[in-house]
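Inspection log for the structure reproduced underneath, given as structure tokens.
The complex is shown incomplete by one protein chain, all other protein chains being positioned as in the whole.
For clarity, chains are labelled A, B and C in written order, and residue numbers in each chain start from 1.
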Amino acid sequence: MKAWVKSRPAPGAELLTVPDPVPAPDELLLKVRRVAICGTDLHIYNWDRWAQEKIRPPIVFGHEFVGEIVGMGSQVKGRRLGDLVAVETHVACGHCRLCRRNLGHVCENMSIVGIDRPGAYAELVTIPAVNAWPVPRGMPLEQAAALEPLGNAVHCVLAGEIAGSSVAVTGCGPIGLFSICVARACGAGPILATDVNEYRLELARACGADRTCLVTREDWVGAARDLTDGEGVDVVCEMSGQPTVIVEALRALRNAGRLSLLGLSSQDLSFDFSKLLIFKGITMQGILGRRMFETWHQMTSLLESGRLDISKAITHVMPLEGLEEAMRTLADQKAGKIVLVPWGEASSAFGAQRVVEREPAGTRA
Amino acid sequence: MKAWVKSRPAPGAELLTVPDPVPAPDELLLKVRRVAICGTDLHIYNWDRWAQEKIRPPIVFGHEFVGEIVGMGSQVKGRRLGDLVAVETHVACGHCRLCRRNLGHVCENMSIVGIDRPGAYAELVTIPAVNAWPVPRGMPLEQAAALEPLGNAVHCVLAGEIAGSSVAVTGCGPIGLFSICVARACGAGPILATDVNEYRLELARACGADRTCLVTREDWVGAARDLTDGEGVDVVCEMSGQPTVIVEALRALRNAGRLSLLGLSSQDLSFDFSKLLIFKGITMQGILGRRMFETWHQMTSLLESGRLDISKAITHVMPLEGLEEAMRTLADQKAGKIVLVPWGEASSAFGAQRVVEREPAGTRA
Amino acid sequence: MKAWVKSRPAPGAELLTVPDPVPAPDELLLKVRRVAICGTDLHIYNWDRWAQEKIRPPIVFGHEFVGEIVGMGSQVKGRRLGDLVAVETHVACGHCRLCRRNLGHVCENMSIVGIDRPGAYAELVTIPAVNAWPVPRGMPLEQAAALEPLGNAVHCVLAGEIAGSSVAVTGCGPIGLFSICVARACGAGPILATDVNEYRLELARACGADRTCLVTREDWVGAARDLTDGEGVDVVCEMSGQPTVIVEALRALRNAGRLSLLGLSSQDLSFDFSKLLIFKGITMQGILGRRMFETWHQMTSLLESGRLDISKAITHVMPLEGLEEAMRTLADQKAGKIVLVPWGEASSAFGAQRVVEREPAGTRA
Partner (left out) sequence: MKAWVKSRPAPGAELLTVPDPVPAPDELLLKVRRVAICGTDLHIYNWDRWAQEKIRPPIVFGHEFVGEIVGMGSQVKGRRLGDLVAVETHVACGHCRLCRRNLGHVCENMSIVGIDRPGAYAELVTIPAVNAWPVPRGMPLEQAAALEPLGNAVHCVLAGEIAGSSVAVTGCGPIGLFSICVARACGAGPILATDVNEYRLELARACGADRTCLVTREDWVGAARDLTDGEGVDVVCEMSGQPTVIVEALRALRNAGRLSLLGLSSQDLSFDFSKLLIFKGITMQGILGRRMFETWHQMTSLLESGRLDISKAITHVMPLEGLEEAMRTLADQKAGKIVLVPWGEASSAFGAQRVVEREPAGTRA
């Protein structure tokens, strides 16, 4: 099969022909139908320090995808050939004490598709059957491919009370944009979105933010207080990973507020914990992956019922063949979520919907 | 002042001139700006068995209202003359152990405005200052008058998980309609609404129900299962008070679902608790009043942020002078929430907005 | 192997030699080390109406047990021969939507060991590997055999707030006794226990009840109010399954209290839901089985740390050979939990600890 392989410990990736994967007894063989680009994939592509520590080439990468079941191992139950499934990319061991307490999202023996085992920038991929989540009938393939990062947003937003809560989302990459969509669908408001990039803030407004702050020009902590009669916001969903933003988030929160941290960094966080955390009675949560599989259930329901609309956050549909161009587009921060169409799919996908670069609402001439 | 008084132990009410009320040291004196009709008021008006047991004439009744602060006692802090306030009509004692545990909504020493103390079908009314909730700037007075029953709906819908949950609302009187609005605003779906009255089901659809069942013609339990791939709904908000409907609700729920009961009845409930409650792992909750004052905060936020729209559930604005006609309209089940305009208000209210009988969407010629 | 078989649709059971069971690829083969008697087993033995509807003879019954792993299927991971395991007897399908939401305890495709598949009144038994829970080092085998019913109690007691709560346990069979032990270990108090049998109330006091009521002589609702300055108890754990007791429980609860129902009945429950559930703001929960596997984790931790002591609730250790005598002892209501010792075990068990009928504290001469 064709696959994009991180073949060497250096920037870039190679399009190669590799052997078809074969499913183990408890695994599914999937034909990749759409695959999205995660920020992590760009780290791997660019071969930065994080990638150098974590990735052992050669490996097929890519892990946000929807596939069709085209084969399965002998022990798999309850699955049918031809079904479309999205994929929980965190492969929990299922046996450790955390898994047995339904905390598989932080399993200590976790392996990750596209990082620790072969990924989905390919025609075919194998995954444990338990990691497959049925895609609701009628869901566009582009959205199905984005369920994995959408799940990060759902996990983050719904990690505490949200209906009737004021929310700030700091950082408007794809998961930030999804968080705005989810918060809005679940009754949060007002919603403040921050970023350093005006293009992303336009997307944030299209996704439902009530107020945006370009933090290079505006004091977002002040804006958060203005939106809430000086009290501070109930919830911050932190997507930027910037320590300075996290400290600002603590200042922007009302007393007894919630700070849910998802954005990662290699830097330390340093802050006056007595004043900003204890005296304010704040709860600060680390958010990793998706609850298995409550989060998947919640997001599927939100999408199926039409309450949640993530279409504005998916800005590009491009051919997987052109992975390098897609990586450049992402690197230029001129995109929300980018979804890629594999080889066999391309003609029909292009027939039904031309590969276009969608602009956020309000930016068209 | 003028006031509608339940003056005798018999059907009806009298429009009388009575002395102006005087606030105690911890009370506010309010000029009534709008007052809505509760089903309870119709019971009092009609002098049914419940009313005969609970009400001691003579008493001014009416308890869903918004007022302007025109006086206050010497001990009141943090209030200003001229402010608009909605009113929590359950007057909790504040001293008992339930109140001290923030369970004032079930205080055993509770008295209720318009039932145990003078109500708001009048020009003026006094209430404890602690029971007044500031009305957000810009909120239409009709909606402000309906915050009390809206709070019942918010309490019921948000008494457990709701985002991404399938919900049935059984009974589409005003609180049922409000519950549909709230569930939709908070990410619930699909939403199924049931009633015996097609007019109310039209209102339910206008408020956001995805599916309605006229229970005189259709099996709603089957409809609930159809909507959820046979599994049953996650949540039922029960507003009808009918024991048969409650048993159906237990059948309509998925295992481990939630049944929140708000609708009252004088009849007993009889059911196979082993099969329908224990083997299904159901949680059944009694919902009374509003959490003080978390519910008020939640509903104010939902309305202010624009996530929640209750306008479709308020169908009539009529003069308080014509209380008798309004009672007939309600008794005919040809109304959602009816809001009344007191005497001094009438001309301006009529100037700004003619007193109209609003029809639900889709029923106009 | 030897096994007690419900061989015919009639009262009693036969001790037969049957073929050794063989584990499927995802199953364990266990040598039974101790097996306890559940009330359900007595129903099967006596062949009452419930048993006639549910059981399809011939079947080996018995489902509360601890076993040693003596064989395993080819797909089993993370288990070792020789390990001792207790068994979750509810076999959830693992694939349905409830299972995927971590609600396997109410899986609609559930089968039960000893009811729907062969049980543990035998030398050997097979179970799905996922249903095996490691027994902590040093735990007495009698207690390990009782983990399954103890889990019912832990699930019930910990289904809401418990530390600092007043609790009534209605019905002092083994699960009621275990509930008293658990409530006491987790900071509940005062604890009131009720039964119709003075022997069981003695056991209740030995397990930690602060106050007991023989309901044939005493008004336990009054006692519950006396214990709580007239307010009513915070929590009732209902084990009797009697509809009259459930109604009394609603009266005995304080407003906004919790009623957790575990005891089953073939009778309907009939009550004034408006007055007793809604006006009181009560939460009524159906409790089934054990949360998989949070409950198992909680109970293991409580036992290992020494906070929980269930030794007083296990009153008899008898030979499995003498099942018929054990059934008579249970039927006479002269026992807490009865644990049985299989054939190969007997001599060593009797060596280490004579088979004695333990009396509750305070009843010895």
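The rule is simple: a residue touches a chain if its C-beta (ideal position, glycine included) is under 8 Å from a C-beta of that chain, and two chains touch if they have at least 3 such contacts.
Source: prediction; values computed, not measured.
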### Task
May I ask which residue of A:His105, A:Arg205, A:Lys312 or A:Lys337 touches the chain that does not appear here?
A:His105
### Task
Give the residue, chosen from C:Thr17, C:Thr216 or C:Ser305, that touches the chain omitted from the document.
C:Ser305
### Task
Quick one: say which of A:Gly286, A:Gly306 or A:Gly344 touches the chain that got left out.
A:Gly286
### Message
Please output the residues of chain C touching the missing chain, sorted low to high.
### Response
158, 162-166, 184-191, 210, 297-302, 304-308
### Task
Just the residue numbers, please: which parts of chain A touch the chain that's not shown?
97-98, 103, 105-108, 229, 231, 241, 243, 246, 254-256, 261-262, 264-266, 268-274, 277-288
#### Entry: chain B residues touching the omitted chain (full complex)
25-26, 75, 77-78, 93-95, 97, 100-102, 293-294, 296-297
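In the analysis below, only the chains that are shown with their structure count from here on.
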### Task
Indicate the whole-number Å distance between the mean C-alpha point of chain A and the mean C-alpha point of chain C.
44
### Summary
When centres are defined as mean Cα positions, the distance from chain A to chain B in whole Å is 41
### Message
Show the residues in chain A shared as contacts by 2 or more other chains, in ascending order.
### Response
297
